[in-house]
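Below, a portion of the complex is reproduced, with chain positions unchanged.
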Amino acid sequence: MKMGITLEQAETAVKAAKQKAQELGLKMNIAVVDAGANLTAFARMDGAWLGSLDISIRKAKTARFFDMPTGELGKLSQPGGPLFNIEHSNNGLITFPGGIPILSGGEVIGAIGVSGSTVEDDHTVAQAGIDAVA
Amino acid sequence: MKMGITLEQAETAVKAAKQKAQELGLKMNIAVVDAGANLTAFARMDGAWLGSLDISIRKAKTARFFDMPTGELGKLSQPGGPLFNIEHSNNGLITFPGGIPILSGGEVIGAIGVSGSTVEDDHTVAQAGIDAVA
């Protein structure tokens, strides 16, 4: 059955995120997952941090797992918070900014995850991907 | 430092493999890794088998881990063969056809892995990706 985002949409999001990263002089890992949280499109820019590859994919999955930006989940997973250490679930979540759900007609059809710079930059580049498919 | 294949080359390979799959009426998962066996570009065509996502990435990694087409390794890992059950190493190898190293100037700079149809089709589509960056 259909699992939300199409490859064409996913590649549009990756391309837009890549262009935004280039404008900002950043080297990013960019991942898009579908509504089933399965990797659909991915690009690692030349020279991007090796460790950010895995993080970008986990951010995209985390955003889809809970249908919210990863940074929002991170506010709840701090010591003393209601979801403290939720990162241990699902074989490892990433809960700082850079993952954002992708919506269409009010439904979550997938998510994008970006990693390679500060969390603010990661989020900005992810948002550029979102805007391209909105 | 430089890790072999560039993102531009990797995306060229993915695009060519995708076009070949479309010509043949197939739905494929297509993965390209760099010389360090790190995922560099990926595309999952709409409706491709979910289980083939992981297989395509493992095929690309396997081809780079041993610098040979995955099907060649599979000939050696059969019962009674010299490398029986090598698949248990490296967190899981895939040793049937569909993974091929990418060379440049006689050096392996990465590999492509394709999964979603028969192993013959998988290999044919992977080869189309190779040809595009040769």
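Labels A and B are assigned to the chains in the order they are written; within every chain, residues are numbered from 1.
FYI, contacts are C-beta pairs under 8 Å (C-beta built on N, C-alpha and C of every residue); 3 or more make two chains touch, one makes a residue touch a chain.
For clarity, every value in this text was computed on a predicted model and none was experimentally measured.
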{"item": "Subunit count for the whole complex, all chains sharing one sequence, 2 displayed", "value": "4"}
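Here, only the chains that are shown with their structure count from here on.
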{"item": "Centre-to-centre distance between chain B and chain A (centres being mean Cα positions), rounded to whole Å", "value": "25"}
{"item": "Residues of chain B touching chain A in the complex", "value": "2, 6-7, 10-11, 34, 36, 38-47, 50, 53"}
